[in-house]
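Report on one structure; see the data block that follows.
All protein chains but one are shown at their positions in the complex.
By written order: A, B and C. Residues from 1 in each chain.
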Amino acid sequence: MSNKFRGLALVVLTAALLLVNFATLHPTTVRAQAKKKVCFAFQDLETEFWVAGHKAITETLKAKGIDVIEVNGNQDANKQLEQIKDCIAQKVAGIIVIPQDGDSAVTIVKEAQKADIPIAIFNRPPTDTSKGIVVVADNKVIAQQAVEFLAQRALRQVEITGNKVTPLILVGDLGDPNAVGRKDGFYAVIDKYPALFNKPIEVATEWDAKIALANLEAAITANPNIDLIFTSSDFLFPTIRSILEPRGKWLPRGQKGHVIMGGLDGDATACKLIKDGFVDATGVQDLYYEAQLTLDGILGAIDKGETQPNRVLPDPGFALTAGNIDFREKDMWGCRLLAEGFLNKK
Amino acid sequence: MTSVPQRLSSAPRSTASTPPLPRRLWNALRGLLLSEYFILYLSIAYFLLISLFFPTLLEPSNLSNQLTNIWPLLTIAIGQTFVLIIAGIDLSQGSVMAICSVVGGVILSTSLSKSVMSNSPLWGTLLTEKGGILSGDPNAVLVAVLLMVAVGALIGFINGTAITRFNMPPFMVTLVSLLFFSAFAIYLTQSRNIANLPDSFLRLGQGDIVSVYLGEKATPQIKRTELLSLVTYSAVIAVALGVVAHFILSRTVFGRQMYAIGTNRRAAEISGVPTRRVITLVYMFSGACAGLAAVIYSARLGAGRPTLGDNLLLDIIGATVIGGTSLFGGKGKVLWTLFGVVFFTLLLNTLNQMRLSAFQIDAVKGSVILLAALIDVTRNRFLTGGRVA
Amino acid sequence: MTALLTLQSISKAFFGVYAVRDVTLNVPAGRILGLIGQNGAGKSTLMNLIGGVLAPDAGSMTFDGKPYVPRTPSDAVSAGIAFIHQELNLFTNLSIAENIFLGAFPQRRGFPFVGIDRAAMRRQSEALLEAVDLKVKPESPVEQLAPGERQLVEIAKALQLDARLIIFDEPTTSLTTRETRKLVEIMQRLRERGTTLIYISHILNDVLSLADEIAVMRDGELIAHAPRVEFDASRMISLMVGYSLDQLFPPRTSTPTQTPLLTLKGISQPGIVKDIGLTVNAGEVVGLFGLMGSGRTELARIIFGLDSFASGEIVIGGEVLRHTSVRESIRNRIAFVTENRREEGLLMTSAIAENIGLVSLPRYALPGVQVVDQPRLERAVGQAANQLQIKSGNIERQAAKALSGGNQQKVVIAKWLLSEPSLFIMDEPTRGIDVGAKYEIYSIINTLAAEGNGVLFISSEIEELMGMCDRIVVMSQGEIYGEFTRADFDKEAILRTAFREQATQKAGDHAADPA
Partner (left out) sequence: MQQTRRERVVNRLLQSSTLIMFVAIFVIFGAIAPRFILLENVTNIIKQSAFTGVVAVGMTFVLLTRGIDLSVGSNMYLSALIAGLAMRQFNLAVAPAFVVAILTGMLFGAFNAFCVVQLKMLPFIVTLATLVAGRGIGTALTQSASLDYPESMNAFGVSSLLGVPMPIVVFVIVVAVAWFILTQTAFGRQVYAVGNDIDGAQKAGVNTRWVVARVYIISGLCAAVGGFILISQTGRLDQPFGKNQEFNVIAAAVLGGTSLFGGVGSAFGAVIGAVLIQMVQNGLVFANVNLYLQPMIQAAIIFLAVFFDSLRGVRLNRLKRRFIRAEA
């Protein structure tokens, strides 16, 4: 029988713990009634890019004394929709959303505007950009810029070696529009120089380091003579390294056998690697700029009492390359994080 | 049977006398704990407790949200309940939803941009600038819904056949069709969503039949925020399905035979239960439910989505099992599943409102599930006096 | 004389009902105590109390003079008390040797050698199997053994513990006469070794021939405990059932007709049965006798459509069938009461009513969507339950597993009654059932025959076949070797027929071969 009382004791204990947990939150929530509430819905926090974005937005809002309601959709469009509704139910002053994809974004914007709550969409444009404050970075274009630079490098290499370049692309999760956009950008350039490139090798990653690891290793073994790698997201560089290094292919620019390498996002690792010469270029979405645009947009709307603000705020983005790193460094969020010692903390 | 001596019939057994008051109270408590509504009580208690700290939870608008959030999950969980009752499992429901959602899009879409969809293998044949097959057709919605359910049932049929004809383990069969069909859905649209579904369809997910207004009469014009949906189309669909399912389980031969199979398949077979047919039909039903859920979800999200239902699996099975349905078959009810779903919906809803930082949410979610399960077993322990039934 | 185990006014109640009430019992050291009583008399509960499966509400026990308070089964084991349970308790996915040593595997000694000492285990198991003379390799998996052989493994298990007290809970129910004789020898050998035994059985003659003392339980109480000499069969029975039951078999009130219900013509299935010819007439009870593995069960399964047959034909009500299926058989009004209730007969965890209704659900469904006509079904189920006098609580609630063996068997029969069959195939219908319940089952069979049904009565107890049947057909090695009509029933002759092929008969070993 002691068993059943142990069970009971545990119930009580756990319950108590949870209560304490809530209680600690409680005061803030009481004050919250007075404060302005902004709902921040994002789709996951799985890469440096999203984490940095999340950090930038929440901290700025908190700094402005605004009460942030964070909800994480965990890559489930429907869950995100429900969360937005929950936010609306709480009568938030405004909503910032990083949507799962363009189409669900449309629905979400509709919901918010139906409830007369201003909404801003961060980084992933809705398929219909006419509604809501839309901060867009065109993945395709940015990818293009980055790959273009890689192509230039390739050209030079061909002039020396004379034989065509075999490119390899690490493709993201095909369920994710960003991944698809970046893939398109890559091919836009490759198709531009038919004389320069062999048929590219596609490697699936599903945004998952271990799958990337396995497939890349397989691909390299299958075609040892890869001379250009483009990863759809910078977070895979360490993975690439762990494959290339043991094969003596992880070499800085200038050294013979250097694999021309590029990525997209512009995170701290990428910045460091460009500096160290292993990576040639990365497409940068100007994270902080985008965050700024979003915040100004939404807060402005709230202050002006706009209920359905509609405008498009483009982030041209740019390619941070071995060529321009010296003077564009400061524009890249990753490099700033790096400067703040991001990689060494903890 | 008169030839059997009466002397053999057993003497009256227990000696029942009216118990004292405390005993009666204890019995009352027992009754409460025993009740199959327990999980429901638990959820409500939990909800009220939390709402002490977060009053917004009690806002009518929030309640109405929860209401609308229950239905789609319920729709699909009912299918899972059936499968679990016959001691099977259906991991493929998510992918079925994806396929069905695409099918819906292919039929309904009213217009598509070439630039987006052109690399889809369906482009030019089923999909064009003018949208899907029946774009604009008045009966399109009806056809679409029927077809989506049918496709779901078809995949269920494939699962069922593999399981009954070749004795393949349900877990593997449905896992494989999970992998295959979700990939297939993404392949069909080359990862694009099929957009521009007609409003007549979107209503199924978003529209209300009955809405209520809780503001004071004075206000000249009602703000849209204060119009709360009470009865939605999805509610009607889900409830209807629930009623039918409950009816099948509790009233029909088929339902009885399901429980028999789940309890002891060999005995059922020898008793003339058409086990293969029943099992296959059950998987078809599960698929059909997924198809129906796909209707609601696609309508809510306003597109035919090849990634629909990707991360739903554990929620579905979790809700069903929390409700009390056994993973080893023979035990389960639609009502229980409803309660399980309610619990999960409340849980997610409360989490959204607790203003937890994104970094705490999962930890809390996990511990709440654990606590619920713990309370559940503890009550069982009390009832069975230390042993677990 | 000294008592090894003493129970001091032990009581145990479930939900206010006494299963064991104020039992005080001395188990004499080095003797065999026969414990008898109807199912539900409290024997098994008492044994569970001794075995530490249950804890008594009141009373105390001493074992070997020391107070004995088992909390778990393993306590009992370590105290030196071994069980041979009524329901076999073997792990089909393990080998014989592993089953024997599951509790305490011989360990390799000395550092680099860790884990099970398989060699030792093999040696010891061989010795133990020798002791129960079961000629099977210790490595062969249990799932390949026949019920009887499994029983012997159980005993080997108990021997391995070399327990000071071994409790046999109805060990012979699944044994053939041959194996039973073997068991008796083993038990006597044990007694000579000074082991104390408690022997629970329904086969009163065995108890009489084996036990030194006999204790009788009824309704949870110990109502008699005395040296064997003071008992004879009829006294035991009257003590058990509370009245004197002069004869074990109810009188047949009807005589068979000549209209065949079932006729088998040259049924053959390679490796299973050969050229079976058999007829069951309306109102006739045909006994099918054979040793374990003689093919009787297999034949029954073929008739009922569970297994296929290569050649020959089954004629049912004039209709000739070359192959058949379960549902077809049910349509042809055949009922099949299987040999093992647990695996094939019942939904143990479901309500009694659910079980009884199962076969006939379609007959009690409204046309169309097949909605069950609940009131009608309940009425029918209730009737069947009363008709067979199933002793239970609320049949809508109580689970089948809560019933005694006899009542479980009645549930199975009731299930088939509902489908109004005309031919009953009953495979060992009285296995593991107490005298009273047996008597009831027999009466039921008689009534069925009287109502003009045919019964194919499969059993390995010659006495009951002789008591019940109009004809007895003897099977051996999958063939029919002989047939006896009531006039010339002769136990010895029947047995001889069954054993005829003894020299070449290899059923047991055959079964045991791995691969």
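In this section, a contact is a pair of C-beta atoms (placed from the backbone, for glycine too) under 8 Å apart; a residue touches a chain by one contact, two chains touch by 3 or more.
All values derive from a computational prediction rather than experimental measurement.
**Student:** With touch defined as in the header, list the contact partners of the absent chain among those displayed.
**Tutor:** Touch partners of the hidden chain, whole complex considered, are A, B, C.
**Student:** Per the definition of touch given earlier, which of A:F122, A:W207 or A:F230 contacts the omitted chain?
**Tutor:** If we include the chain that is not displayed, A:W207 is the one touching it.
**Student:** For the chain left off this view, which of C:S60, C:Q107 or C:N386 is in contact with it?
**Tutor:** C:Q107
**Student:** Just one of B:L63, B:A150, B:L175 or B:V231 touches the chain that is missing; which is it?
**Tutor:** Considering all chains, including the one not shown, the answer is B:L175.
**Student:** Touching the hidden chain in the complete assembly: which of C:G220, C:G295 or C:G454 does that?
**Tutor:** Hidden-chain contact among the options goes to C:G295.
**Student:** In the complete complex, which positions of subunit C touch the hidden chain?
**Tutor:** Listed in rising order, the touching residues are 51, 53, 72-74, 77-78, 83, 85, 89-94, 98, 102-105, 107, 114-116, 118, 143-144, 146, 157, 270-274, 293-295, 298, 307, 477-479, 506-507, 510-511.
**Student:** Go through subunit A and note every residue touching the omitted chain.
**Tutor:** With respect to the unshown chain, the touching residues of subunit A are 3, 6-7, 10, 44-48, 51, 171, 174, 201-204, 207-211, 213-215, 217-219, 221-222, 235, 238-239, 241-242, 245-246, 343, 346.
**Student:** On subunit B, what residues meet the omitted chain?
**Tutor:** Given the touch definition above, subunit B has residues 91, 162, 166-169, 171-173, 175-177, 179-180, 182-184, 186-187, 190, 314, 317-318, 321-322, 327-328, 358-367, 369-370, 373-374, 377-378, 380-381, 388 touching the missing chain.
By our rule, only the chains that are shown with their structure count from here on.
**Student:** Relative to subunit C, which chain has the most distant C-alpha mean position?
**Tutor:** Between subunit C and every other chain, the largest centroid distance is to A.
**Student:** Can you tell me which chain is nearest the middle of the complex, judged by mean CA position?
**Tutor:** Chain closest to the assembly's C-alpha mean: B.
**Student:** Quick check: more C-beta contact pairs in B-C or A-B?
**Tutor:** Here the pair linked by more C-beta pairs in contact is A-B.
**Student:** How many angstrom lie between the CA centroids of subunit B and subunit C, rounded to a whole number?
**Tutor:** Result: the chain centres lie 44 Å from each other.
**Student:** Within the complex, which stretch of subunit B touches subunit C?
**Tutor:** Going through subunit B, the ones touching subunit C are 1, 3-5, 7-11, 13-16, 251-254, 256-257, 259-260, 263-264, 266-274, 330.
**Student:** Enumerate the contact residues on subunit C facing subunit B in the complex.
**Tutor:** Per the stated touch rule, the residues are 15-17, 40, 219, 241-243, 250, 253, 304, 306, 326-327, 330, 336, 338, 343-350, 354, 357-359, 361-362, 365, 369-372, 374, 387-389, 391, 415, 419, 436, 439-440, 443-444, 446-447.
**Student:** Under the definition above, what is the set of subunit B residues touching subunit A in their complex?
**Tutor:** Residue positions touching the partner: 49-50, 53-54, 56, 59, 61-62, 64-65, 68-69, 72, 116, 186, 190-193, 195, 223-225, 297, 300-303, 305-308, 310-312, 348-349, 352-358, 361, 364, 367-368, 370-371, 374-375, 377-378, 381-382, 385-386.
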